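A protein chain is absent from this complex, but the other protein chains hold their places.
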Amino acid sequence: MKLELKGITKRFGSLVANDHIDLVVEPGQVHCLLGENGAGKSTLMNVLYGLYDPTEGEILVDGKPVVFKDPGEAMAAGIGMVHQHFMLIPVFSVAENVALGNETTKAAGLLNLGATREKIRRISDQYGFDVDPDAMVEDLPVGVQQRVEIIKALVRDAEVLILDEPTAVLTPQETDELLEIIRQLKRDGKSIVFISHKLREVKAISDTITVIRRGKVVGQADPTASPTELASAMVGRTVSLSLDKAPARAGEVTFKVRNLTVTDHNGQHVVDDLSFDIAKGEVLAIAGVQGNGQTELTEAILGVQPHVAGSITLDGKELLGKSVKHVLGAGVGFVPEDRTLDGLVGTFTISENMILDLYDKAPFARGVGMKSGVIAENAARKVEEFDVRTPSVSAAVGTLSGGNQQKVVLARELSRPLRLFIASQPTRGLDVGSIEFVHKRVIAERDHGTPVMIVSTELDEVMQLADRIAVLYRGRLVGIVPATTSRDMLGLMMAGVPAAEAEAGASAHADSGTTAAAVAETAGHEGETHV
Amino acid sequence: MSEKTTPGPQAPGSNDAAEPAEMQVPGGVTSEAVASDVVLDTAGGQMPPSAVPAATQRRSRDRDGGGSVLHEIFTGNVMVSVLSVLLAIVLGGILMAVTNPKVATAAGYFFAQPGDLLTEVIRPYTALVQGSIFNWAGTDLGAQLYPITETLTVSTPLICAGLGVALAFRAGLFNIGAQGQIIFGALFGAYAGFAWHLPLGLHLLVVILAGLVGGAVWGGVVGLLKARTGAHEVIVTIMLNYIANFLLLFLLTTPAFQRKGSTNPISPFLDSTALFPELLGPQFRLHAGFLAAILATVVVWWLLNRSTIGFEFRAVGANPNAARTAGINVARSTILVMAIAGALAGLAGVAQVSGTEKYLSGGVAATIGFDAITVALLGRSTPWGTFFAGLLFGAFRAGGVAMQAQTQTPIDIVLVIQSLIVLFIAAPPLVRAIFGLNPRKKKTTTSGTPGPRTGGVKSGAAV
Partner (left out) sequence: MSATTQSPAGKQPGTGKGTGHASSDGRTVTPANATELVSWKTGIGLGLLAVLGTVLFGFLANTKSAGFRIAEARDPNASSAAAWVTLAVALAAVTYLGYRWISQRRKGRAVDRWIPAATIAAAVVLGLAALGVAGVEKITVPSMALGWIAAIVLLAAAGYSCFLTLQGRRTPGWVGGLFAVVFLVGFMIWIVAGGRDPEPSISLGGLMAGAVTLAVPLVFGSLSGVLCERAGVVNIAIEGQLLLGAFSAAVVATVSGNVYVGLISAAVAGALVSLVLALVSIKYLVNQIIVGVVLNVLISGLTSFLFSTLLTENPEQLNKPGRLQAIDIPFLADIPIIGPILFRQSLVGYLMYVAVIVIYVGLFHTKWGLRVRAVGEHPQAADTVGINVNRTRFVNVLMGGAIAGIGGSFFTLVSVDAFSKDMSGGRGYIALAAMIFGRWNPIGAFLASLLFGFADNLQSTITIIGSPVPSQFMAMLPYALTVIAVAGLVGRSRPPAADGIPYVKG
C-alpha cells in the first residue's frame, strides 16, 4: 500500500503545528520522521490516523484521496499506530485489549474472545512475540505491552504501521529486538513510519528519512548521513552533540545511602538493599530502564514513600523517616520526573509556582501571612535569570511550553543554597535548546560544589552528564561504573548483567558480532528466575 | 509518567508539554477555550475538573490585554452571571405561568387580554421583591425596610455555611456535608446557650466557640477519614448529614436537651446572654450574626489569598501531587480544611439558634446546608462571591415566604430558580449560546491573549 500526504496543514488557533507537509510512504519501506520534541511529528501522525482533522491538504491511499473521520476509518484503510503512550487498558487482558473495537461476537453480541486469542497466538508465533493472551496488561513489562500494541495493529490487517517514539521506553537490547521486528514486518511487505528524535536508531533502520522542523518538512536525508548533519537539520543550527564540562573535582562524601529498601503496597521490594555515596561536586547518574525502582528511589529520599527501611544521610543527618518539608529544609533540591503532575500546579501563576516549596519561608512569608509583593519580585527576577518565555509572571504555569515549565521548576529548586540536588528525567519532552540550557545549569550546580544525582532513562543524557553511573535493575544496584563505560556494557547492565560479565559480553559483542541482545536475553531470564 | 510500566488514561501528548497545542484541541463539540481550560484544570485529563471552572480561578489581571474592558464585561463572568440569573427568572416565570390556574384561564382569552397573562406572572415576582428588598406598601419606614432586614437575617447562615463549602471546594474537596455540620454547630452552641449560665458577653462568645468546635468536629471527621483511609468525602458527608440529623432527633428526646414540660422535641430557649444582640431593635429580626458573617467572609478571604495556610489549601486542591512534592502535608491540610469548613458551617448553626430561632429544634438546619452548596457555586467559591450569592439566595428565601403568603405560589419555586442559576453559571458556553454571544473565538484570533497557543509559539522561538 502506498501512502501519500499532500500539503497537510494543521492549525490550532494561531499556532501552525503542521505547515504544508508532503510525505510519501512506499510499500515495504521504513520511512523515518526525524524531528525534535515539539516539531509536529505526532500531530502529523494524528492527522493521518484520523484523530485530528487536517486544516488543509489531503491523504491519498494508493493514489486515491481518502478522508478519515476517526481512527476506525484509518484502521479500516489499513493504517495502524503504536502510540508513544500505549493505548492499552491496564485492567483488561491482552485478548480483551486486542479485541476492543474489532470484536468477534457470537449470537446476541456476546464476546467471542476465543477467536481473538487464536489470532493473537498466530501472530505471536509468526513474529516470535511470546505473548500470553490471558495476561493482564498491567502485569506485563513495557516491552511486551508494546508488542501487544503491534499485535493490535496486525490483527486489523494494517499495511502501514506508525510507530511513535517506540524506543523511548526500551532498553538498548529491547530496542535491538524491536528493530529486528520492524525488519521482519518490512520483509512481509508492510510499510513502517518510524517517528523518532534519536539519531542512532533512525540511521540503523530507515530507508528514507524526512526531517521536520517547526511543523515544516525541511528536507530528506539519507540514512548514511552523519549524526551531526542529521542533528543540524533537525534543530536548524549546528549543535554539538557533546556537553563541554570540566572534569569533576569531587570533594568529601556528604550524601550516603545505606541498605535502602522500599516496599510497595503489594509487598514487593521495588528498591532492594541499595547503597551508594555521592561526593560534593560530582554527578552520579542513575541509569536504568523506566520502572526499575528509580521513581521509588528518588521518592524515598524525598520522603513520600510510605514503606522504607535502611538509612539515608545528608551531612551526617538522617533523612529517612523525615517529612518532605524536613528533607527540603535540609537543603535538598528536587526536580520530579513528571513536572506537570508533581512539579507544578498548572492553574497557579508562575509567581506562585516559583515559591511552591518556599511559600512559608522568609522573605515570602512572615508568620502565616504571605507577601505578594516580594513573591512577584522574586518571580520577575527568576524569569529573567532562567529565560522563561512568558508574557507575565501572573500567567498560569500550565499555559507554558514544556521547556519553560521545566525552567520554572529549575529556577525554584536552584534558587536556594543546596546540599544535594536531585533531578529526575530533567529533559524529558524538551527541545534541544532547552535541553542544552538544563544541562548547563546542572553542571553549574555541580561545579558549585553540590552533590548531584541525575535519574535518566536516556543513555545519551546519562553519559553526557555523569561523573559516575549507577545502574538499577529491578530495584537492585547492578553496579557503579565510570562515565567512560561503553554503551554496550551499560546496555547489558541495564538488563541486569553484573558489571564484570557485562564487560566480557560487551567486548565479545565488539569482537565477534554476537548480538548483545542474545546475552541480555539469557541474563534477563536468569534475572527472572531468582526474583 | 510517559514511561510507566502500565499505560494510564492520559491525553496523548499530555506529557509532551512542548506541544501544548496538541492537548488543547477541542473535541469538536465545545468551544476551544472551555476545552483548554479543562485540560489545564485536569492536568491533561488526569483529574476530575475542579468545582470551580479553572478560568475563574485565575486572577482577573491575567486577562489584561485580552480586549477592552467593555468587551470583558460583556463576555466575562459577570455578564454570564447576570444572564444566568435572568434566564432562571424567566424560566421560573414560565413555570409559574403554566401551572397557575388563573393564567390558564387568562391564556384562554389571551388575544383579548394579553395583559392579564403577564400580570399573573409578574405578580409573584413583585411579591418576591416586596418581601425581600423594599415594601413600598408599608405604612412607615420601618415596615418598608423590614424586607431587606429579613433578607440579611436569612442570608446570615447561608453566607457562613456557603463559605465553608467554598473553602473546601478550593481545596479540592466536595463538602456536601454542611447540613450535618450546621446541626452539630447548632447542637453544641445551643447546649452552651441554655445549659450554662454565664455573664453577658462571655456567654455569647462561649456559645460561638462551642458552635465552631461542633462544626469543626463533624467536618474534621470527614477530613480525617479522607486523609487516613481514602474514603471519598462526597459519600461520607452525605451519610454524616443523615447521622447528624438522627442524632439531633434522638438528643431532643433526652432530658438533657428536651424542654421541661414539653412533649415536642424542642430544646429550652437559650439564655438572653447567649443571644446575638439585635441590630435594629426588637421589631426587626436582624441580629449581630450578620456582622459575624461579614467578619467570616473577610477572614476566609485573607486565609485563602494572603496566608500560607490558604496557599497550602489551594495547592492541595489544584494538584495534590505537586503539593506533596513541595513539602505540603496533604493529610494535615485535608483535615484542617474540613475542620475550618465545618467550623464555618457551625457558625451558621449558631446564627440559627442564637440569632434567628433562639432554641434548638429538629428543623434547625432547614435546607441551609444544601442551599449553601448552590451559594458557593454561584459565588464561584470566592469569599466575596459567596457573600453576595448568599445575599441573593437569602433574598429569594425571604421573598419566597412573602410570595407564598401573598400569591399562594409555593416557595419551592425558589429552589428551582436557584438550581437553574447555578446550572447556567457552571456552563457559561450554554448561556452564551442561548444569548448568541460567542466571543471567545474572536478573542483568540484578534487579540494576543496569553494563552496556551501563544505559549507553544514561544517555545518554538526558544530553539
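Labels for the chains are A and B, by order of writing; each one numbers its residues from 1.
Please note the rule applied: a residue touches a chain if its C-beta (ideal position, glycine included) is under 8 Å from a C-beta of that chain, and two chains touch if they have at least 3 such contacts.
A quick note: this is a predicted structure, and the numbers were derived from the prediction, not measured.
Visitor: From the list A:207, A:273, A:377 or A:501, which touches the chain that is not on show?
Guide: A:273
Visitor: Decide which residue listed in A:7, A:65, A:101 or A:227 touches the omitted chain of the complex.
Guide: A:101
Visitor: Specify the residue from the set A:5, A:39, A:61 or A:81 that touches the hidden chain.
Guide: With A:5, A:39, A:61 or A:81 as choices, the missing chain is touched by A:81.
Visitor: Out of B:238, B:280 or B:437, point to the residue that touches the absent chain in the complete complex.
Guide: Missing-chain contact among the listed residues: B:238.
Visitor: Which one, B:146, B:290, B:370 or B:387, makes contact with the chain that was left out?
Guide: Answering carefully, the residue with contact to the hidden chain is B:370.
Visitor: To test your reading of the contact rule: which positions on subunit B touch the chain that is missing from view?
Guide: Its contact residues with the unshown chain are 1, 4-13, 22-30, 34-35, 38-39, 42-43, 45-51, 53, 95, 99-101, 172, 174, 176, 225-232, 234-236, 238-240, 242-243, 246-247, 249-250, 253, 320-321, 324, 329-332, 334, 370, 373-374, 377, 409-410, 412-416, 418-420, 422-423, 426-427, 429-430.
Visitor: So that we can see where the missing chain sits, which residues of subunit A does it touch?
Guide: 46, 49, 51-52, 70-73, 75, 81, 83, 85, 87-92, 96-97, 99-103, 105, 108-111, 138, 152, 259, 261-267, 269-270, 273, 291, 295-296, 299, 304-310, 320-321, 323, 341
Definition applied: only the chains that are shown with their structure count from here on.
Visitor: Give, as an integer number of Å, the spacing between the C-alpha centres of subunit B and subunit A.
Guide: Their C-alpha centroids are separated by 43 Å.
Visitor: Residue numbers of subunit B touching subunit A in their complex, please.
Guide: 1-8, 10, 12-22, 24-25, 32, 40-41, 43-44, 46, 50, 54, 57-59, 61-62, 64-65, 306-309, 311-312, 314-315, 318-319, 321-329, 444-445, 450-463
Visitor: Contact residues on subunit A for subunit B in the complex?
Guide: Listed in rising order, the residues are 12-15, 17, 36-38, 40, 42-43, 46, 51-52, 83-90, 137-138, 141-142, 145, 168-169, 214, 235-236, 290-291, 302, 304, 323-325, 327-329, 334, 336-349, 352, 356-357, 359-360, 365, 368-370, 372, 387, 389-392, 394-396, 398-405, 428-434, 457.
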